[in-house]
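Below, a portion of the complex is reproduced, with chain positions unchanged.
Chain lettering (A and B) follows the sequence in which the chains are written, and residue indices restart at 1 in each chain.
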Amino acid sequence: MISTFLQRLTSRGMATGIRHIRLLTPTVQAMSTSAASSYSFETIKVTSPLENVYLVELNRPDKLNSMNTTMWREVGVCFNKLAEDGDCRAVVLSGSGRLFTAGLDLSDFGDIVGVVMGDDDIARKARKLKAVIEEFQDSFSAIEKCPKPVIAAVHNACVGGGVDLICSTDIRYCSSDAWFQVKEVDIGLAADVGTLQRLPKIISNESLVRELAFSARKMFSSEAEKCGLVSRVFDNKESLLTGALEMASTIASKSPVAVQNTKTSLVYARDHTVQEGLDYMKILNMSMLQSEDLRIAAMTQMSKSKEKAVYAKL
Amino acid sequence: MISTFLQRLTSRGMATGIRHIRLLTPTVQAMSTSAASSYSFETIKVTSPLENVYLVELNRPDKLNSMNTTMWREVGVCFNKLAEDGDCRAVVLSGSGRLFTAGLDLSDFGDIVGVVMGDDDIARKARKLKAVIEEFQDSFSAIEKCPKPVIAAVHNACVGGGVDLICSTDIRYCSSDAWFQVKEVDIGLAADVGTLQRLPKIISNESLVRELAFSARKMFSSEAEKCGLVSRVFDNKESLLTGALEMASTIASKSPVAVQNTKTSLVYARDHTVQEGLDYMKILNMSMLQSEDLRIAAMTQMSKSKEKAVYAKL
């Protein structure tokens, strides 16, 4: 049924589109193997185990991947860089070692304590605290602003700041031993880097969200799956990582124009009315429908061979 | 307990309300049997199998109900007409033949291909594409704007544009052989006629929504029920249709003032804050509470006979 369409759509592609594909192919492959090596951080580790797929690991295993200020900052820097990296089309976020993350590394927040305990005027302390909170928020929001899909792969503990972190990702998988804890009330504060804002929009079982947030009780993998915090549970960390990377690879094989506009449109839609979401798509797709990716996608579907479509970097 | 209320409420009804009921009864019945016959379309079929209930079928079974531009346009025209049709109080939307819909009939989109492939300036192509997207969006949004509840009854495949379509309905049922696929990334684009905007507000398992939208993987009936995309799964197409029509008939037996204001209020509430939703109800109900339907509803509940309430058309 779609053949007429494809013939028309690809008639020009035969002349010009194919040329693009050929030209792009070697470049893409050459870069994708080595690109991840330019990411060098103290607390996180970045590799590219599959073509166009990056694996970002929280990497302080001896400290239970607890989040010190360096890690917080590096997460932001890393995802801002991934946003611009044409070799990266999908990201898996996991924790190295025994567990995903034990949450805030309170031993590293001396500066904030210094502000709070200092002799400054309340208004001036407030201004400084606001700057710190903003920096922390922006670091995690970088994951949401990065147009490449990010899959969190959680094993064992995901506590406090860890929940804020995964709420900024797109897809959440976990292993059966995983547990989650919105920990903030236990240190006397209302969570301010994403959990209270994003979690209710992720699972929308309001009763459960509030129970977790008010009581700081643990939630285990089966409940997390049932309420939709995670969309798949795997047997163990190994199968979890395999599953997450496979999904990432599937995503990475699609048109990056299609995938990345899908992500930014979903984020936009979450925060707007349906009509505003539709209006946004109109403005966005009036250029994006002119992309050569549509032609390439159509040619791929038409061809009976199992050859993979090759899209230019984005 | 409610007898005093009802006595007061109906004291006037005894004098005047009853008269309305008597006057309206024959008219309503006379029209409801034949009204659907005035709906004549090329790609969809409209019948009225039960009083005040309309059945709208996607009707290109030999083309797997794939959506060509005619169908797209006719869906909009049909639901705009149903919105104004006083005989229609509830609608079931299904597909004739082997499956619900195979999605876009790409062979019929030559005009769009013509625009994209043409020699026009990018800005001018963009303007034309915007007009096309808008027309497509408005056609499906007509379902949402139609104040009569619409129940989608999905059997077998519901692909691509089909998902956009059912996201505009109010209630979704399916048969056990049903499967759903957000297909757009596979043709190189981000869905722009409703799925990305409405699906996350329908099921709110954000992780799952994104997984489906990024990977174009199929979702089967059991998962669809678990995540809330459908609220009931039936054994097969027959029981599905029966179930959907029964629910439609139940709805059609209620006060149309109550039901239709409930639909428009739910749509409004989805896109506004709780307080704005409450404010809207205040303004709306300050006239609607003066409707005779309250009196009729109360009289019906009071009377011990099993007679059905008869409400005027809306």
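Rule of thumb we're sticking to: a contact is a pair of C-beta atoms (placed from the backbone, for glycine too) under 8 Å apart; a residue touches a chain by one contact, two chains touch by 3 or more.
These figures come from a predicted structure and were not determined experimentally.
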item: Whole-complex copies, counting every chain including the 2 in place; value: 6
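The working rule: only the chains that are shown with their structure count from here on.
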item: Centre-of-Cα separation between chain B and chain A, whole angstrom; value: 34
item: Touching residues on chain A, where the partner in the complex is chain B; value: 1-6, 8-9, 11-12, 90, 149, 170-172, 201-204, 228-231, 247, 250-251, 254-255, 257-259, 261-263, 265-266, 269-270, 273-275, 277-278, 281-291, 293-298, 301
item: Touch list for chain B against partner chain A, complex; value: 63, 66, 105-110, 112-114, 116-117, 122, 125-127, 129-130, 133-134, 137, 141, 144, 184-194, 196-198, 200-201, 204-211, 213-217, 227, 270-272
